[in-house]
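Here we show just some of the chains, and they stay where they sit in the whole.
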Amino acid sequence: MIIVMQQGASETEIRGVEARLQELGFQTHPIYGVERTVIGAIGDKRNGHAEVILNLPGVERIIPILRPYKLVAREVKSETSCIQVRGVTIGGEGVVVMAGPCAVESEVQLIAAAKAVKEAGGHILRGGAFKPRTSPYSFQGLEEEGLKLLANAREATGLPVVTEVIDTRDVEVVERYADILQIGARNMQNFRLLREVGQAKKPVLLKRGLAATVEEWLMAAEYIAAAGNHKIILCERGIRTYETGLRNTLDLSAVPLVKELSHLPVIVDPSHATGNYRMVPPLAKAAVAAGADGLMIEVHPDPARALCDGPQSLTPERFAALMVEIERVATAVGRAYYPSEGRVRKLAQA
Amino acid sequence: MIIVMQQGASETEIRGVEARLQELGFQTHPIYGVERTVIGAIGDKRNGHAEVILNLPGVERIIPILRPYKLVAREVKSETSCIQVRGVTIGGEGVVVMAGPCAVESEVQLIAAAKAVKEAGGHILRGGAFKPRTSPYSFQGLEEEGLKLLANAREATGLPVVTEVIDTRDVEVVERYADILQIGARNMQNFRLLREVGQAKKPVLLKRGLAATVEEWLMAAEYIAAAGNHKIILCERGIRTYETGLRNTLDLSAVPLVKELSHLPVIVDPSHATGNYRMVPPLAKAAVAAGADGLMIEVHPDPARALCDGPQSLTPERFAALMVEIERVATAVGRAYYPSEGRVRKLAQA
Amino acid sequence: MIIVMQQGASETEIRGVEARLQELGFQTHPIYGVERTVIGAIGDKRNGHAEVILNLPGVERIIPILRPYKLVAREVKSETSCIQVRGVTIGGEGVVVMAGPCAVESEVQLIAAAKAVKEAGGHILRGGAFKPRTSPYSFQGLEEEGLKLLANAREATGLPVVTEVIDTRDVEVVERYADILQIGARNMQNFRLLREVGQAKKPVLLKRGLAATVEEWLMAAEYIAAAGNHKIILCERGIRTYETGLRNTLDLSAVPLVKELSHLPVIVDPSHATGNYRMVPPLAKAAVAAGADGLMIEVHPDPARALCDGPQSLTPERFAALMVEIERVATAVGRAYYPSEGRVRKLAQA
């Protein structure tokens, strides 16, 4: 930590800051510059609340040096963490595709979607049973009934299932049915929920908050890890900017940046980021080229009748076409691409 | 709702859109322009999921006309809602000041803060017992013990108490001790928590999310109202922008904007917005001049030893000086200013 | 400047960085922490291009300590700079109001506006002759003809005149007619134009760029000062954020922040910030309460027929009513308020 003193700070003020820092457990190293004095403070700001130094006379600002996260930092683990889910590896050589409808609407809809995902080569089935909706008047999800349908779809296709949990009281029931617990963008800083899934046994897919910095995102992951669950998958899904041409701004630069800072695998959701199915294919391919470990893509058997987010959903046909293209890009950037069983069969038939 | 067709959309496409709209319960009114056709759709988009129209051939975009909120809209109620809390009126003629420490740390600290607030003329005591902290390694609050200390401080000073609730499972206990339930910025779209406090009897203070639009903020209020609780106080507390000079960017233009759109009272928290005690006085005064119904200000008996947000806390002396200035500005903009009992006594002594 | 080394940087890497820093003219002070080493570099980063240190092996990041501006910094001058313009003082005790139409449209329109401004107590007349418009198909201003009309309006009312310059080639002609040269938000980083007005004799009104940080804004002022012109007035006019409820987000926290960082006077333009005349009065008052040295407000004799920005323009009646309110707020925050000659006459008549 570096404390920058105000220009003209007195010797007494400098010594006062040093004294308080030492009291807080830091070693101090003042450097007297031409215009300003700065004080290097050795010790771990993360354990205390050293920001109160700002209240001392003569202090201008504090600059932290150590990153605030520890367990999820790349520095503690140089290879990317691999998360295993029923035979699918996230964070390994292959690019993993999670796909399915925004919301679970009915058995017919879900099974149709799941089969389409499977046949096209997707690896994991997504679908929302508990839906966080901006309006109280919108469809809020089938809740536990939806979870059961997801479990049935897994039964029918063999695809593992990822679904969102939005309330601390539901973690137990969601974990009973799902293979991966998803924390949505709006709950990225619902710290109680983070702590709760941190005590679960299943892996957690942590979406980046709508206006979360990369550092805050990693701190949210740190919450989960600190509570005991190290099986964390990060998911970039677009951030809020001034641009209104699409729903959000997909931040693909976050992919290589997070991979430099953390050992956690990172996937990308171009469907929610753009809200527009025509934008999904180019950005899905871009995500893979940028180094993402996987994708989350919305697929609906009949987008024009979807109860939620139809405009961003791919039809099964468009999804199948996209999977072929993703495979090519994955290969071009040196990612092994393990086609799912469904796609292997289809390739064999061709 | 207006559906804008693509340039060159065919007559068949236009008729297809009309048919689907009618199926969804809308009346349709096509207008054939020189470059484009638009279709006016009469009916309530809020009840359905009309966005799926976007998936039909020939459609370019949909423009909603009706605002998505109903219960909290100014249009349903022309006068501002007054919220009564133990004799204090929020949303009335007077400017109400809620003040106190960021976190409840101890009985000594809280009582000292509460007395300072009372003596300077503050109306309501704030203090966090459950703290949503960015880092899992930071002080997380005294929890129920903190609630008890708040109740004691109310006992000692007569000031009503506002405190944050961060978990659906805690709503009951918080309501038992507090007079106003606060929903923090990070939980503004924790829809389950909104629904839960919507079923409480006590008023709710709803902070604007860090990157929430005014419309989303009002939709969050709509969630609470739709669940049955109409006693809602909005609180602007700074939004996230590209500017890094201060912690967030206080959006004072939201005050007159929200007052035009909604009948709910609006207060402003300059302490969290700026993170810097030197910025609090000018922005507190500006908030009142902009028409805010109240303020939320952090006051700590010893900011340099605060466990949380010391740098933004006013000392009792600075707070007392600010209250005098706020009174002057409130009067200048035609707000009656009802000094609390404590300040009346002090004025009488002077 | 502080250089933060990567965790595990070798002694050779640390010495390599020190050697290069010394070559660039810095003294170096390494501090060996538990997790990382940082190197304090004493010297002036502003004179060089020390960022290339980032290319050396083992370096993680560089943290500048000195602010990049010098001439406009508060540290070099503790009292606020006063700018004198034909008897009006900007940056002094009084709050100065610049008002008038967005664009100069005709002699009749401008004289009507100028008289309204004068009678209501405004101090300076604004009006655009060269208009930077987003669309090439919009009205681009009367150019030199507009400048002549401004000079006539000054003649008729005695009000000094501020108008925008948008091309290096026009600085000379604008300076011939105007009393203050305005640099618009879109040209805040048109460095050649800054340099050119820096060589002018007349004061410069520098609007904050649409997405400029406070630091960049002060660096733009530094450009003008470095070229020799120290008569600079800063103008906050709203920044671009994700919020779409109003045109931009007025950043009133910039007022006290800039006043802490710089000795230049700061005024606020609520008309452009909001694009909505109903928002102008509350935010104008808020700006004064926040400590602004003045206001820039659009006034048009017939907003519904304005060629530019009618929706944000006040009628003469609304402007006159606002001036009375501004006076009250100015007094409440201890600003002397010098009514213009016109208002004094009106008050005398009343």
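Letters A, B and C mark the chains in the order given here, with residues in each chain numbered from 1 onward.
Rule of thumb we're sticking to: contacts are C-beta pairs under 8 Å (C-beta built on N, C-alpha and C of every residue); 3 or more make two chains touch, one makes a residue touch a chain.
From a predicted model like this one, the values you see are computed outputs, not experimental measurements.
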item	value
Whole-complex copies, counting every chain including the 3 in place	4
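We take it that only the chains that are shown with their structure count from here on.
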item	value
Most distant chain from chain B by Cα centroid	C
Chain A and chain B: spacing of chain centres that average the CA atoms, whole Å	27
Geometric centre distance via CA averages, chain C-chain A, whole Å	40
Sites on chain A at which at least two other chains make contact	211, 240
Of chain A, residues touching chain C in the complex	2, 4, 7-8, 29, 31-36, 38, 40, 42-44, 63, 65-66, 75, 211, 240-242, 244
Residue numbers on chain B that touch chain C, as the complex places them	211, 213-215, 239, 241-246, 249-257, 260, 273-274, 278-279, 282-283, 285-291, 325, 328-329, 331-333
Interfacial residue positions of chain B with respect to chain A in the complex	20, 46-47, 49, 51-52, 54-56, 68, 132-139, 166-169, 186-187, 189-192, 195, 210-211, 216, 219, 222-223, 226-227, 240, 277, 303-311
